[in-house]
Every structure is written in C-alpha cells, then in structure tokens.
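Note that this complex is displayed minus one protein chain, with the remaining chains in position.
Chain naming follows the written order as A and B, and within any one chain the residues start at number 1.
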Amino acid sequence: MDNYAYIALFAVIGVAFSIFVMLLSWAIRPHRPSKVKLEPYECGEIPFGNAWRQFKVGYYIFALVFVIFDVEAIFIFPWAKELLNFKAKGLGVFAFAEMMIFIAILVVGLIYAWRKGVLKWD
Amino acid sequence: MQITLTGIIRLVFERLHIPANWVAPTVMLVASVIVLFFILFVVLYLIYGLRKIMGWIQARIGPNRVGPYGLAQTIADALKLLAKEDIMPAMADKWPFIIAPIIVFVPAYMVYLVIPFGKGGSWVAQDLSIGVLYISAILSIPIIGIITAGWASNNKWSLLGSFRAAAQLVSYEVPLALAMIPPVMLAGSMSLQGIVHAQQGVWFGIFPKWFLATQILGFAIYMMAALAESNLIPFDIMEAESELVAGFNTEYSGMKFALFFLAEFAGMFTVSAIAATLFLGGWLPIHPALSFIPPVFWFLGKTLVLIFVLMWIRSTLPRVRVDQLMSFGWKVLIPLALLNIVWTGAVVLFFPR
Partner (left out) sequence: MPTITLQQFMFGAIALVILGSAILVATLRNIFHCLLFLALSFLGVAGVYLLLSADFLAAVQVLVYIGAITVLMMFALMMTHRVMTTDISQSLTQWWLAPLPIALGIFAVLFRVYVRHGGQALVDTKHHAVPTTGIIGQALLTRYMLPFELASILLLVAMVGAIILAKEDKSDDPA
C-alpha cells in the first residue's frame, strides 16, 4: 500500500530546509548593498534596458515537439508495465503489435519535423 | 532480529509511554530527515571527489590544505557560502528570484523518496508502485525553477542561459524517460524494488541476470541523457562560461546559489543511483556467492562507479556546440530509444526469463 502522505512530507521538509538555510544565512551574513553591486552583471557593461524582451522563436518549437513526445512516453508506460501480463495470457504478440502501430504513427511525426528542419537549431 | 528504524522508535516510544499511533508519523519524519542529511553529506563529498579526480586527471593535486588530504575543504566552502553576502539585483523580480532555488532544490530531494538503498522496506523511504513514472514527473519540475531564476534576474545572459537550459532539459527528458521504459517492460513493474527483484539470479551459474545484458543500448542512451540532464560536460551548454557568463544563476550568490549547487550534485547522485537500479541490479550482489557483503554496499558501490565515470567524462571531453547538442538529442537519442523499446518488446515476447 502506497503512502502518498510521504510525498507531501518530503515536499514540506524540502521547502522548510530551503527556507531555514536562507534565514540562517540572512541572520549571519553581512548586508552592505551599493548601487553598483545591485546592477545586473553583464560583463561589466552598463546594462541597457531590462532583459524582458523578445527572444528568438527557435526555442519555442522544441517545447512544442517536446509536449507531443512527453504525452507519447506517458502512453507507453502503462503498456510497458502490462506487456509481461499479456504475454502470460497468450496475448503478447497482440499487445506488442498495438504498440508498434502507436510508435510507427509517431515516428511519422518525428520524420515530418525532421524534414521540415524543425529539429535544427539555427 | 533485524534492527530497523521502526523497531527503534517503537521501543523508545514504549519506554516513554507515548501512544503507539505516533510511531508511524515519527518514523516518516525521521526517515525524511535522514535522507536530507544523507544528501547534504553526499553532495559535500561529491564536490570534494570531483575536485580531487579532476585534479589527478589534469596532473594537479586538488584540494589539500583544509584538514587531512583536504577533506574539510568542502565543509569550509559550505560555511563560506552560508556567511556570504546575498546580493539581489535592484531590478530583479523579488519573490520569484527567491523561490526559484527552492523550486529547483525540492524536486532534487523528493526523488530520493523512491531510491532503494538496500533490500526490503526499511532501506527505501517509500517504494511507490509508480516509481519510475514518479521519478520522471518529479524531475520535470526543476525546469520551471530554472526559467524562473533566469527571468527573475532581469539579466540578458541569465534569461538567455535559462531558456537554453530549458530547451536542453526538455529535449533530453524524452530520451531519458524512453530509456527508463525497457526495464519496466522486462520487470513488469514500475516500482524500483520490483525492478531490482526482477534482476535476481544468474545465467550459466556466472553471469548476473541484470537488465544490462539486453539493454546495453538502453544503458548508453540513459547515461548520455543523464549527462545532459545533470548538466555535465560535454553537455553543460547552459552554463557555458565563454558564451553565457555563468548561465541562469549568474546573479545568484550566497545560500540561494548554494541551493542550485546542492540540487546539481544531488542530481548527479540520483541519475547514477537510478542507472544502477534499473540496469545494474541495484543492491543485488554481482554473484549470489558474494551476498555476505550487505546490499547497501553493493548499491553505493555501483552508484559510485557510475559517478566516477560521469566525472571522468566531465574532465576529459570538450563541450559540444548548442546546435550539435539539440540535434544529437532529437535525431540520434530519441530514434534509438524508440528502437530500443521495440527490441525490448521482442526480447520480452520471444525469450523466456
């Protein structure tokens, strides 16, 4: 029987530890800010405007394709867990074939993205 | 009788006349804190080990001044970080800047919930039945923290570094997850203890039935994706000093920086421990005749060997270019990982265990 409360406990202890060390260091460290210290470090250049501006679109496509493959991996997990059970019931080849179709359709997508040059960083 | 944490706490509570229903929560609390201290200890000595090993490989000595053989060096470093002034840039986005290291560190710690250090229930905090999927899910959270760190710093280098880091992590998360699937198929279980148990026994009285036997490709894919996920050379694009100053944590100092550092090295142990569990039989001995050595030593031994390999690679190889990095992940690792799943399916179907 899984005890999910443990997950919550780990999360709480992790956050509590992080806050504790931050407070501890806040209590003992020096605090002498100056205008120059508080500038962003951009190789000694005086920063020019803030950083919140448009970046290149190239990054976005990787995230898009990633979402698709993430969902695909999730579909494979329950199948992977049950494959041995299906084999025991004599349905192994059937289960295997089903997943092969699933993967094949997604490989078509991967090839499409590849041909379109999406997977190229430029 | 074996001495377990539950046994000790139950005994103490009986002596002190504390109600018995307090035992279970206390065990959980104590176990979580033990895991936390284990991580802190491991990280301190991984950093020391990395500096020593890199020193030897590069014909240097490495840390040798603080304590015997420099063993107290990283403790001194940690105390120094604790006492360092913590600078938050004036233009930073205040509260996201503070919570970003927490978002990165907490998942790195939460993964240890399912890592089996030894045989039975007392060597793993909670062996979840969705173990492998839990690991994938938890390891996907730090990306948010990294983007938050870059964004909140309001520094162009940090932001660029954080989005590069996110693109890299996202790209290598898929092959990592796909490489963790074959052991699940072979074991018919997603719990890490279940996967270890499925690797018991030997072939021809000598070869251990580890999943590595059929998963040499899977192991290679996993280790390469793990190198990228834990941001080690040759895949440390996200903090390429010559290109991005120091990446997403350029503006971080003091304890906030230490949390990023802690998460990075805790992650190095995590990926090695998971590789040892999924492919190298976890806490199982290499041969049943050697089972007089306690399981936990087998587990730590295998993990440390893998960590050494990671450090070795890190100190000998140059860094890849960012475009090579991305195309290697998508055009080599993902197709190979899918192929490996097909191969493993055939193994499961046509080879008797």
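The definition used in the following text is that contacts are C-beta pairs under 8 Å (C-beta built on N, C-alpha and C of every residue); 3 or more make two chains touch, one makes a residue touch a chain.
Keep in mind that this is a model prediction, so the values were computed, not measured.
Student: Which one touches the absent chain: B:Leu5, B:Leu40, B:Ala72 or B:Ile141?
Tutor: B:Ile141
Student: In the whole complex, not just what's shown, which of B:Leu133, B:Met311 or B:Ala337 touches the removed chain?
Tutor: B:Leu133
Student: What residues on chain A make contact with the chain left out of this view?
Tutor: 1-2, 4-5, 7-8, 50, 52-57, 59-61, 63-68, 70-72, 74-75, 77-82, 85-86, 91, 94-95, 98, 101-103, 105-106, 108-109, 112-118, 120
Student: Using the touch rule from the top, list residues of chain B that touch the missing partner.
Tutor: Listed in rising order, the touching residues are 93, 96, 99, 128-130, 133-134, 136-138, 140-141, 143-144, 147-148, 151, 163, 166, 170, 173, 190.
The rule is short, and it goes like this: only the chains that are shown with their structure count from here on.
Student: I'd like to verify one number: the distance from the centre of chain A to the centre of chain B, where each centre is the average of its C-alpha atoms, in whole angstrom.
Tutor: Taking the mean C-alpha position of each chain, the two centres sit 15 Å apart.
Student: Could you please specify the touching residues of chain B with respect to chain A in the complex?
Tutor: 28-29, 32-33, 35-36, 81-92, 98, 101-102, 105-106, 109-110, 112-113, 125-126, 128-129, 132-133, 136, 151, 153-160, 163-164, 166-167, 170-171, 173-174, 177-178, 181-182, 184-185, 187-190, 245, 250-251, 254-256, 258-259, 322-323, 325-327, 330-331, 334-335, 338, 341-342, 345-346, 348-349
Student: Name, in rising order, each residue of chain A that touches chain B in their complex.
Tutor: Listed in rising order, the residues are 2-3, 5-7, 9-11, 13-15, 17-19, 21-22, 24-26, 28-33, 35, 37-43, 47, 50-52, 55, 59, 62-63, 65-66, 69-70, 73-74, 76-77, 80-85, 87, 92-93, 96, 99-100, 103, 107, 110, 113-114, 119-122.
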